[in-house]
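Let me give you the structure first, and then I'll get to my questions.
Then we have subunit A:
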Amino acid sequence: MRVTPRFSWLPTPYRSLLLLLVWLLLNQSVELIHWFFGTILALIIPWISSKFRDPQPLIERPLLALRYILRVFGDIVTANAQVAILILGPQRRLNPAFVRMPLDLQHDLPITILASTVSMTPGTVSADVYPCHDTQPGDAEITQRWLLIHVLNLEDEAELIATIKSRYEAPLKEIFQC
Partner candidate 1 sequence: MSHLIIAPILLPIFTALLIMLPPIHYSPMRRRWVSMISTVILLILTVCLLVQTQQNGVAFYALGAWQPPFGIILVADIFSVSMVCLTSFLALGAICYGSAGEDERGSFFHPLFQFQLMGINGAFLTGDLFNLFVFFEVLLIASYGLLVHAGGKNKTKAAVHYVVLNLAGSAVFLFSLGILYGTLGTLNIADMAVQVAKLPPENLMLVKSGGLLLLIVFALKAAILPLQFWLPATYSAASPPVAALFAVMTKIGTYSLLRVYTTIFGEQAGPLAGMASDWLWPLGLATIMLGAIGVLASQDFRKLVANLVIISVGTLVTLVSLQSTAATSAILYYTVHSTLVCGALFLLADVIGAQRGKAGDRLVPGRRMAQPALLGTMFIVAAIAAAGLPPLSGFVGKLMILQAASSPMQQILLWSVILLSSLMVLIGLSRAGSVLFWRVSGNEAGPERVLPLQAFALVWLLLAAPLMAVFAGPLTELTFAAADQIRDIQSSIAIILGDTTTFGGTP
Partner candidate 2 sequence: MMQNWMEWAVAFFLLLGGCFVLIGSIGLSRMPDFFMRLHGPTKATTLGMGGILLGSIFYFSLSHSVSVHELLITIFLLITAPISAHMLIKTALHHQLKAIDRTRGERELKQSQQEGSGKPKKALTGTNKP
Partner candidate 3 sequence: MESLLAGCIGFLTACGVFLLLRGRTFPVVVGLTMLAYAVNLFLFSSGRLTLQGAAVLGTTDNYADPLPQALVLTAIVIGFAMTAYLVILAIRARADLGNDHVDGKLPENESSRKESR
């Protein structure tokens, strides 16, 4: 995996891209002037805020990332449908559970993305990541960490963990090459 950016003046290219997009969205126009100022800002703001960014693994497989995003969007829709049904359905049929899932990921950013994904998708909310460690600059201690998940209606724990690992964690490892 790679932590140091390719160009010092452009620490986070994808983020800058996102910012430019945001600017255009905000102004709702593709006029030249907005491209102009958007680019400037998209370059300046990351540069300003780069201090406020702990070193994180960078995206190595952008296309993979794109696919991941699309997949997650798809899952969200289905997940919401399922949850809606669960909510409206009778409650005694629900059997909630806490599930601990060992993480192969070790770095904060990927773990965060994973946790968020889990919270977005089928009847699960990621409750906690532990053992926790304060992300202070410098101490990037690598330890085995667990993800605690609350499941609204659990059929099979092993299967759930397996799905999450295969469907989300593995691609993330790919994307960040870690």
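Heads up, the rule we're going with is that a contact is a pair of C-beta atoms (placed from the backbone, for glycine too) under 8 Å apart; a residue touches a chain by one contact, two chains touch by 3 or more; residues count from 1.
The set was built so that all candidates are chains of the complex that A comes from, given by their letters.
Since the model is a prediction, treat every value here as computed from it, not as a measurement.
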| item | value |
| --- | --- |
| Touching chain, any copy counted, for subunit A within the complex - options 1, 2 or 3 | 2 |
| Interface residues, subunit A side, partner candidate 2 - complex | 22, 25-26, 28, 76-77, 79-80, 83-84, 86-88, 91, 94-100, 115-120, 123, 125-128, 130-132, 146, 148, 150, 152, 154, 157 |
